[in-house]
Structure formats: C-alpha cells, structure tokens
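Following this message is one structure expressed as structure tokens.
Removed from the display is one protein chain of the complex; every other protein chain stays in position.
Letters A, B and C mark the chains in the order given here, with residues in each chain numbered from 1 onward.
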C-alpha cells in the first residue's frame, strides 16, 4: 500500500495549504562527564531539535523521502556530545544546528533549544574520613536547583540567531517597593501601598548580536554569568514604584553592561505576598506576616532594546 | 520620595528603549453557576488579561498615572461574569477586551486568554433514594478531565482576532500507522516500521475569520464542537505514513469543514510506544506489549491555512 | 576491590540497625493491545514493584547475592503482560506478587502498586468517509482523563491484601451544602454558610476481604465500577452539613453495597469556591460568581469500616 493510494496531495478545489512547520526530537536528556584526572566535570542538558525545509511531501502525502527521522536527531545529540564535547549550551547548539542545515539538502533551518541544569561540588565536613580521602569530593555533586539556564540557537545556512536565558529564578525584596498613583475606575478596590514585598520568578531571554561566523564569538559562559549578575544588581538596587520599573531597570542594566546583547525580554509574575489582617485577633501586623498567594498573579512582560536594534524575540516566547 | 528622584527616564547616552510590553492579572479562576429553576449550569474558566498601550512612563519612571492596576483587571473579570454572564469563553473574552480598550484612554490593545474546564452531570444509579429525589442530580457535576478548551481574544479598538483551541487531548491509533522510506545518514539507526502505534497529545489553536463587529459572529460553542469532531475524524480515518501527514489531514479537515476558520496550528508530540523485546525471555511480541516512553519525544508542529489567508498564529504559541 | 575492604557490616559499638526496607522498579509504563479480530482493546498501566526479605547483606556490605535487580523486576512486568495478559490491574498484580515471592527464596513479601489510565473509543461523525470505513474506529482511542484507577497488591507467601482505589475524581455540588454550628474560638472569623458549593477531588482506597487463594476471587472490574458508582450516588444524594458527613456517607454506601469490601479510606480536599464580593461594584452576587481557590484547602480524611473489620489501610496512604 502506498501513501498516494489513500491520502494524496490536496485535490483541486481543496483550498488548504501548509504554512510554517518544523519537527524534530524534543527533550533529549544528555549528561556529559569530563574527567580531568580524578576531577570530574558535569554538563547536564535537555536538548530539543526543530528542523524546517522542503517538507511539503511528508505533510501532503506521507512520503518521507526528505525526512531525517527524529530518532536520528536524537542520536546526533549524543554523538556530538562525544565528538565536540559540551563547552557551553550555546556552542553545543551551534554545532548541532550547523550540522543539520549543512549536511541535509532539504533542511533549510535548524532551531536548537536547550535547558541546562547546574551542579555544585559537594563539600564534605569530614576531612579525616577513614574510608576515603577528601579528594574524592572531586566526583560528587549536588544539583543547584536555582534557575534553569536556557539557550535557543537558530541557523538558516547563513545567519545565526542566538538567544540565551534563564527561568525559575525566584527573588524577593522585603522592602523598598511601593505602588500608588494608579488609575482608579469603577472596578478598582486596591489600596495604595507604600511599603510592600516585591517578589517574582524571573523568566528572561536575551539576544546576542553575534550573527555570522565572521564575527568573533562571545564567551557564552562568561556572558551568561555577567548578564545574570546585572539583572540581580538591578533588582537589588532599584527602589521600585512598579514591577514594570524594576523590569525595565533589569533589562537596561544588561543592555548597558553587555555590548554583545542587543535585546532582552522578561516575563515577570508578580508573586503577591498579602499582608494578613491580624486585627480580628487583637494583633498588629507591622509588615511582618504575609500570605504567599498562588493565583491569580500580576504578569508583567516587556522587551528592552539597544537603540537601533530590531526586535526579534517573540512576544509569546517567555510567557507562562 | 518621588520616582524621579531615584530612577528617572533613560539618560542621554543610555541607549536603551522599551519594546513590546503588556501587563495584567493572569489566571483568574472564575466559576459561574446559572440556575434554571432547580437545574444548575456551570462555566469554569481560568482568565488571563494582558493590556498594552501608553506605558512608557510606568517602565521608565515608575509613574502609574496610566496604569490600571492588575487587581482591577481581576475585579473586572468577576464583575463581568455577573453583568454579562458567560455564554462562551470567546464571547466573555470579547466583552472584557472591548471594555479595557474602550474605557481606558491609555490602553490600546487588550488580549484575553482563557482556559475552560468542562463538567458533566453525575448520573446516579439509585433512582429510589430515600434521602433525596433523583432530580437532585441537577446540581451535581463531575469534572470531565479530558481536553482543556482554550481561547485568545485580541482587540485593538478596531479589529478583533479570535483564536480558539484545545490542549491535553490524548489520542491513539493502535494500528494503521507506518514509518519508512526516510533519509538515512551516518547517525541513523531507526528500523522501518510497517505497523506501529501512533499516539499524540493534541495542542491545537485555530483562528476565526470574524474580525469586525460588522460581521455576523460565529456560534462559538457549536464551532468548537464541530472543529474538534473534524480533528478526531481525520485522526481516526487517516492511514498514517507519518505524523506530519496525520497532522495535515486534521488541519485540512477543519479548514474544509468550517468556513469560519481560516488557519489552524498544531503541536503534536509523538508519544512513542516502543515494542518491548521479549525474545530474551523466549516470548514473541506480536504487536502486543509496549513501553510508553516519556522523553525524548518527536515533536511535529505545523500551520494549515485556507488558500489566500495570511498566517497570524505565532509559531511559539502552541509549542511545548 | 571487594565491598568488605571498604564498607563492612556495622562494627561493634556502632549501634545502628536496619529496619523495614523494600526495593524494586517503580513506574513501569506498560500498554497492552489485545486484538479481537479488527477490534482492539487497550490496557494502560503504570506498575511499581516493591520487594522485601533477607536484604541485610545488601545494606550492610553491598553484597548483592540476595538481590534480584530492579531491572529484572521491570522485565518481568513486560513479560507477564504477554504471558498472562492484563485482565485487570488487581489480577495482574496478583500474578506478579506471587511470582516474586514464590520464585525467589530471599524475597518474603512483594507489593505491587498500579495506576490505570482509561481509554474510550473515538466516535466518528463521518460514516461515509471515502478514505476508510467506519469500522476502523475499532482501533482509535481517546484517553478518558477523568479519575486514575489504583490498586495495591501485597503477598507474603500465604495471605493476600488487595487495595483498590481511585484518585483525581473531581466532583461538585452547586447547592445542598451548609456549614454552621461549629466551635468558635479567639481565632474564628468564618461566617456560617447556609448554601455553599461543595467540591472535592476524591482520593479513595478500599480493601477487599479476599485474602486467600481458597476464597472465590472478586470480579475486580465489576467491583470497581460498582464501588465508584456508590461513592458518586452518595455524593449526589447527601444533603451536606459538613464534608465529613458527605465522606462518611460515601464510605458507608460502599461498605453497605459491596460485601467484598471491608474498609475504605478517603482523602478529600475541600476545594473552596468563595463567593466573590461584588458589592463594591454595585452588583449583587446571588450565589452565582465564585473564586476557585488553590491553597490553602481544608483536608478531610477518614476510614470507614465494616463492623468487626480490622483497619489495615495506612493513615498516610491517601494523603496529599
């Protein structure tokens, strides 16, 4: 039985067309151990591959003649971890994207998405252990469990687009936040606040202005650490009159501090901490006891751009 | 203390600009009970509001003079459930979006996202209950728990954009699926399959061609039921040579069958069911025993358009 | 290097002992397709194995001489799906538990936990499809997605203990629920309610009085359906003055209606639906508009027993 005998191309008079499409293997969990003598290093990634190109036939008729199996894209992730190592999430994604586009005629664009999970070395308190020497700590790790680092690398055979990012970084200022002077309409009941908790779970994506193999490539590891530090600095140092203002400061600090980054987008849920009314119990709540609410939450999203840069990060990329 | 004294507008020589931004209260959980005599009806929604407009000041200086609080947008959701009722997710979103844009000068665009959870009436087997008559079942419900229905309504003061959709609809064909004839490169190890399980968890978003108050509005409830039925029909009836082919048939069937829908996008994870090798135990696995894998999974995404329609559903809207 | 040279048995003067222990492979996802001509049937299980017995050595010294690998317990699950089929979750668990205890001298007890996911046949509206006949629906399924069915089978070589159960069954009465007349202390602010929504997500576990191969085994499939129906009937028909009362009625109905069940335990979160105060907006909320809260929630847990039965279901088995 062939495909055409059952489901052929769209017949005349069936006015439907294929639009944007992409496919690949998602969430390939790869852990790479590098042994530097007795000292081990870990890279722990979750890699998703998305390929686009001449894929009309596979949709219209089921012919797979242009289709590199998703299983093969998975195998390639693991093979490349051996062949190229994992210097950084971004560099690893660049190797993969280049391979798919350059080696397969029908594939015109590759997008690699990566999550990276950080591990710290376990410290041991027992330096006189009779079992094993303290140097053994060189192969023992604890997952850090704070933010997840993200990257997205897209390649069309000519130009590169590299996004770096993070998610699940939860931060709080227990003071130096106000909210007042807002619009009041028929449905407004909120009371103005002159000293509130400001807490959010940061999702951020930023775009590097490295787009061509002719340019000097950023140091991805260092760039990430610095960008994150700028965000945290701005969060700490901004006396906040709105979460929007804090968001803008966080983005502006990254753009101003890192010349390799032209655009950044945040999705910041306002993790409300409501002051509990203790008066019915004869108690005064002097900004001490809060209820941490789940839903609903304010959601503040914005892009900050270097002057002259063209926005490329999708609106929906970072939202919840 | 004013905002300007601490964090002012971007200074000269600080070349950062605000790009696309939006804000509002996300995940307002509203349950509406409508009483038709003793017979009750439920609408159970999760409503997220996103507003855009003249919001430079709130980002640059923290001035909230143009900022309707997210708390107010929450209140409006609950008030509108009373004032307008909830005829459908789409109709409810239209009421909300129109209100925010038309009533607030600084707000130029409103986007309302809704999830809807379906409830069925509980059937009772005990029609002779001595406690309460069987008619009491008119107020007892069980959450259906199959797909979650979704909607997104965007309004800019002139034009409407309405997306409907669903997620978490898990379907399986236990036969009539093949996969062979694909590209084989150095990293390909997959064996061709002539009778495999095809299972996926459908996320779909489709766009209605209703864009103006001058047009006749679709019957949103009926449109949803019919679109879902077309998808399921195509899933059932397509003898599949690739998940891409099945996806295209699902989309084409909706476009062909529903004149009010011009575009549809799917994100279909290939929920792999691997045949278990029982030969080491002296057993033959004649397409009977499968391992249902979690990660990684193939991910197939595509848009299907009515001929001549312009694509508007974002690539990243439906992805995982 | 042997185990003893590094980590031996607990030395004299190291007064620590091994207590209750168990091990095995958890969450083996097995899907079984049974072909009755062109009509297919699915069983979709998540099977966890826990074995106990003479396991001191593996803990004290790392000697695995008594240890059947968890990988082998996984293989056995898949092999048994072929060898015995999956008549019901309970029957499948009985086959597995008996095998581990009877075939391995060091294993004295086996506990099999199973989750079962239900699938419905997809109905198709297009009986005149030109692609494929309607009979093809015999192999197309949609996951039901309501409750998850559970089972736990324990065997010690002589006696059986069989628990059946369910979780994630969300139900609501939109009226016929009150709550008043309760204790009021210094910290009480709750107002009495004479018409409230009562909603809960049922987790229930019940114990069968089948304990020996000499007894006639229940019809597990029929018993489950009937027990669930009794619970729902009681939920529907109880005019509720507290969730505790509703819980008791649900349990008593099962015990009274099913002679094969001697004990049942529920964990019922009170999924609060709070009436929204619409007065600030000049609106009256006549039990129409509710906020569905996430946390905190009331949590009501209790066991109901047949008179004379000994409680065996652990207090902590069903809690959240």
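Methods note: a residue touches a chain if its C-beta (ideal position, glycine included) is under 8 Å from a C-beta of that chain, and two chains touch if they have at least 3 such contacts.
Here the structure is a predicted model, which means the values were calculated and not measured.
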{"item": "Residue among A:51, A:112 or A:197 that touches the chain left out of view", "value": "A:197"}
{"item": "Omitted-chain contact residue, chosen from C:33, C:55 or C:162", "value": "C:55"}
{"item": "Hidden partner interface residues of subunit B, rising order", "value": "6-7, 131-132, 186-187, 189, 280-281, 294-295"}
{"item": "Interface with the undisplayed chain - residues on subunit A", "value": "29-35, 40, 42, 44, 75, 78-79, 81-83, 119, 122-126, 129, 131-132, 136-137, 139-147, 168-176, 197, 229, 232-233, 235-239, 273, 276, 278, 280-281, 283, 285, 287-294"}
{"item": "Subunit C, residues in touch with the chain not shown (by the definition above)", "value": "1, 3, 6-7, 10, 14-29, 48, 50, 55, 58-72, 74-76, 79, 103-104, 106, 179-185, 187-190, 238-242, 244-245, 247-249, 251-252, 255-256, 263, 265, 269-270, 295-308, 311, 314-317, 320"}
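Please note the rule applied: only the chains that are shown with their structure count from here on.
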{"item": "Euclidean distance of C-alpha centroids - subunit A vs subunit C, Å", "value": "36"}
{"item": "Separation of mean Cα positions, subunit C and subunit B [Å, integer]", "value": "30"}
{"item": "Residues of subunit A engaged with two or more neighbouring chains", "value": "6-7, 187, 189, 295"}
